[in-house]
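The structure's right below; bear with me while I get my questions together.
One protein chain is absent from this view; the other protein chains keep their places.
Residue numbering begins at 1 within each chain, and the chains themselves are lettered A, B and C in the order written.
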Amino acid sequence: MNKQIKFYGGVKLDEGKMTSNEPIISAPLEPLYTVPLQQHIGAPAKAVVQKGDKVLRGQLLGEAGSFVSAPVHSPTSGTVRELSSCLGPAGAQLPAVVIESDGEDTAAEPLPIFANWQEASPDELKARVAEAGIVGMGGAAFPTAVKLSPPPNVTIDTVILNGVECEPCLTADHRLMLEHTETIITGARIIARILGVKQIIIAIEMNKPDALEMMTKKAEGTGVEVVGLRVLYPQGAEKQLIYTVTGRKVPSGKLPAHVGCLVTNVSSAAAIADAVCLGKPLYERITTVTGTPVAKPGNILCRVGTPYSSALALCGGVKEDPLKIISGGPMMGMSVYSLDIPIIKGTSGILLLAADEVSQYTPNACLRCGRCNDACPMEMIPGILSSTIEFHHFSLAERWHVMDCIECGCCSYVCPAGRPLVQHMRRAKAVANATRRAAEAASKK
Amino acid sequence: MIDIVMMTGTGVLLGLAIGLVVRYFGVPVNPLVESLNELMPGANCGGCGLAGCSDYANAMATGRAKPGLCPVMSAEAVAKCCELLGVESDTTEPKIAVVCCSGDDDHAAKQAFYNGVNDCLNAMLVAGGSKGCTYGCLGLGSCARACPFGAIEMLPNHLAKIHADLCTGCGKCYMACPRNVIKLVPRSAAKVHVYCNSPKKAPIKRTVCKAACIGCRKCAKTAGEGQIIMNGYLASINYDNPPAEGIVEVCPTKCLRKAD
Amino acid sequence: MSEQTTIRMPDTSKLVVSSSPHYHDMGSIPKIMFTVLAALAPAVFASIYFFGWRALLVLSVCMVSCAAIEALLCRLMRRRISIGDGSALVTGLLLGMTLPVTSPLWMCIVGSFIAIGLGKMVYGGLGGNPFNPASVGRVALLLACPSAMTTWVTVSGCALNKWVVDATTGATPLELVAQNQPGPGFWSLFLGNIGGSIGETCTLALIVGGVFLIALKIIRWQIPVFFIGTVFLITGIAYMVSPCPKFNPMTHVLSGGLMLGAFFMATDMVTSPLNRKGAVVFAIGCGIITTIIRLWGSYPEGISYAILIMNALTPLIDRYTAGRPFGVARKASQKNA
Partner (left out) sequence: MVKEYILLIIGAVLVNNFVLSRILGICPFLGVSKRLDTAMGMGGAVIFVMILSGFVTALCDKYILVRYNLEYLRTILFILVIAGLVQIVEVLLKRFSETLYTALGIYLPLITTNCAVLGSAIICATEEEFKGRIFKSTVFCFASAVGFALALVLFSSVRERLELSKIPRSFQGPAIALVTAGILAMAFTGFAGLGS
């Protein structure tokens, strides 16, 4: 796999991966866990516990609310203190179950273990993935079971595991690949079994040579192929990754399944392996706590519902006050204003930025320098689009394919005028979605 | 002499030619559309749900839309439209927009410093904007920019204010507000309003806003039967049966106020 | 747990929230503009060397008046005073460089007013202007005071000891070739030992500055290369058809405002196309119009006109060269375009 296709655009970023060599440490038990019922894209889970119920670790707290949804499990044993709501990373209130830990951390009866998953039927395995509440752990948190159920008219022939981790600063996947290599490979093979696919590719960016080497070594003889990819942001974006690895272009507005690919995060693959081989639902994940203000940045295995403040305290707190706290990576993460937000299944990192690292957006006019054109991996015209949106020509923006924007942030990163280009795109997308919903509602009437 | 003959001749010839062409090749136009168009306010606000005034006139003439959808047209104009179209008039109660929030900078807690596009929807998508309350006015003036009549003023302390005399109830601001803080209410019943939009419990609301409705139910108890309805922890006016203006005296946080 | 107490937790009361991305390459408009000024420095030194110290005076008056006018207009428009971004200085310097060294100072100020006022600020300041402000200023001056704008001095080597070189008027190489007379030699043209506007004569200094900007990726290499290449190609073909001094491609490439225009004025990012394909079309267009005006028009020089006309075409070029986004089928794109 030396002939590597390069996708258009992209930017070279200062990686800032200061936690690459920090082994994963497990977070101690918290007195209180606030477990949001919506940790995924789609409908929130429906609570199945009542206030005052005793729960055990791994017990079901909420069942999937609809087809595109995922169940939520208890991170520890204890009592349900209340069903309320909590602040989510996006700034909206999410329904949540608050669990008071009893300190015992008693595990619930694990789900039946597939001792020999090679012989289990794909449907059984798929049901297990759904049951364990596994979602895409790269950030978007799309329920994996839904992904594993492609539309009937397409056939998937390639499974790509995304170990690219192109976001600067984050190292959660990197550490996972080093420390749980075999779990990931097992997970990949389970996915392939579910879909009946022969070709399994694990894609890793070249800036993680140790992980690449480890993966290649362990993958030998398992039918899993490991490829190293050029270091370029956003190499890990689904469409760009598929293009680089297979040379196929996902058509606008379509899913990877339409070109016969399925992309899933390495963490999700590991979670699948745990769910199948250990009967363990997804209630914990590795989160990178990093940033120059953090005293001892590290990779922490956190249970879902742990507040950001506890994770940060475990990393020794801060050396200086940050100006920004970001849930996720610096390019696509969401900035938050509180540390009371719980870690959820999609929280790949908590990043603190000091005052001198933050560049503020300014209301300058577009200079038409065209740098965003050169940087946009979707080959769009972000500068013109953002001006169009700024002057409220939303329908024009939609005609110019604003809906294809993957919000990777390359355009804003390179913009010398400091324009909030991605934010403009988001707005146009929100407006377009609202218009579409209104039109649908009107046609139903 | 020849000049007069020539000019007259050309004129007559051309006139004849045009007349003949129109007679034999002309396509009739609908005079109804034109007379309807004259009755339109011409603001092209889109409040009727169609793309501007002339589109609405066209839609009425072809039966795609009913008269009376325009929130700006006077009652007489609507009646005239109905007359032209030969349908019975169906008058809608004129409406007015109300910003149901008192959370200006003096009352609402500031959670963070928002940096980005000066637009409410954008701010809401970024960690919920700078104010702590997730139900209140974001104060960046998207509604004011959407108003085709200049009826919305952004107060310097980040709260939208509607000027009742300019408001036509077209609903553009209602569409523009991402938090649905703006409500459209019948103009005749718009005497007192609850200037709060948060259904949260009182202690939560109080931490983020000093002017929130605390759900004390005093107003609901004082007012007549069914005049004020409690939606959980938020009082709301029943605009079909509005309470008397005196009711505002009982509100401890002054979020129940006379229309301003 | 004594260690627990020493952990410092961040103060969350003054946090900034904004949309992603939270990283920025720390580039800015002032950085770009001051780099352009730095790239123009060699040409400025060359002009002082060949024309005398008055060249510096003309350039400074243009720069200062451009900045002052921009500040004044921002004030009148009640907008943030934007001279800090340096774009007014760049405009002023470029305008000054297109004037003869003998230009009266009032003309510099009027030119600056037209460039900044009508060329930029009425369009809402930097980013809104469809035309290159310096070209607008120059063309307006050329129309308004044609004689003052075409009074050239004779240059002969170093003039650092003089206020301004001898006031005897000479002709520019382009004027010579327009009359079908042979121009000066290659080295004179290349080093700038010729008559002409302040900043346009020293090809060497301009190329150094231009290459510097290309290396820093401030300008696209396509524009100067294709612009100059087109002029060379067309005049070259003409020369091959009828070899007379009028069509000498070397003279056409090395003299007049071609280097200044191609490296610094046509590449103005606000008024040139967004993408590479567009830049090529734009540059070829500039080259064709320049050559047409030089060879067949009544003006000996056509750079500013060519740039202004292609500026007007830029939105069209942008529209027709915008590519399809990743994964958008050809048909869908055409339907929507």
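Note that in this section contacts are C-beta pairs under 8 Å (C-beta built on N, C-alpha and C of every residue); 3 or more make two chains touch, one makes a residue touch a chain.
From a predicted model like this one, the values you see are computed outputs, not experimental measurements.
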- request: Indicate each shown chain that the hidden chain touches within the full complex.
  value: A, B, C
- line: Given B:Leu14, B:Ile229 or B:Ala244, the residue that touches the chain left out of view is B:Leu14
Message: For a quick check of understanding: of C:Gly124, C:Gly157, C:Pro182 or C:Pro243, which residue touches the chain that isn't displayed?
response: C:Gly124
Message: Out of C:Ile29, C:Ile116, C:Val139 or C:Ile198, which residue would touch the omitted chain in the full complex?
response: C:Val139
Task: Considering the whole complex rather than only what is displayed, give the residues of subunit A touching the chain that is not shown.
output: 365-366, 384, 387-388, 390-391, 393
Hidden partner interface residues of subunit C, rising order: 77, 118-119, 121-125, 127-131, 136, 139-140, 143, 289, 292-293, 296-299, 302, 304-306, 308-309, 311-316, 319
- line: Per the touch rule stated above, subunit B touches the missing chain via residues 2-3, 6-7, 10-11, 14-15, 17-18, 21-22, 25-27
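One rule holds for everything that comes next: only the chains that are shown with their structure count from here on.
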Query: Which word fits how the chains touch one another: line, ring, star, complete or other?
result: complete
- prompt: Where the centre of all protein Cα atoms falls, which chain's Cα centre is nearest to that point?
  reply: A
Task: Measure off the straight-line distance from the CA centroid of subunit A to the CA centroid of subunit B, and report it in whole Å.
output: 40
- prompt: Residues of subunit B that touch two or more other chains: which are they?
  reply: 112, 115-117, 122, 125-127, 129
Statement: Among all residues of subunit C, those touching at least two other chains are 14-19
Task: Would you pull the subunit A residues touching subunit C in the complex into a rising list?
output: 7-8, 11, 13-14, 91, 168, 239, 243, 249-252, 254, 293, 295, 309, 312-313, 316-319, 321-326, 328, 330-339, 351-353, 358-361, 364-370, 373-374, 377-381, 383-384, 399-401, 404, 407-410, 412-418, 420, 422-423, 426
Query: Which positions of subunit B touch subunit C when the two form their complex?
result: 112-117, 122, 125-127, 129-130
- prompt: Which bits of subunit C are touching subunit A when the two form their complex?
  reply: 4, 7-12, 14-29, 31-32, 124-128, 220, 269-276, 318, 322-329, 332-333, 336
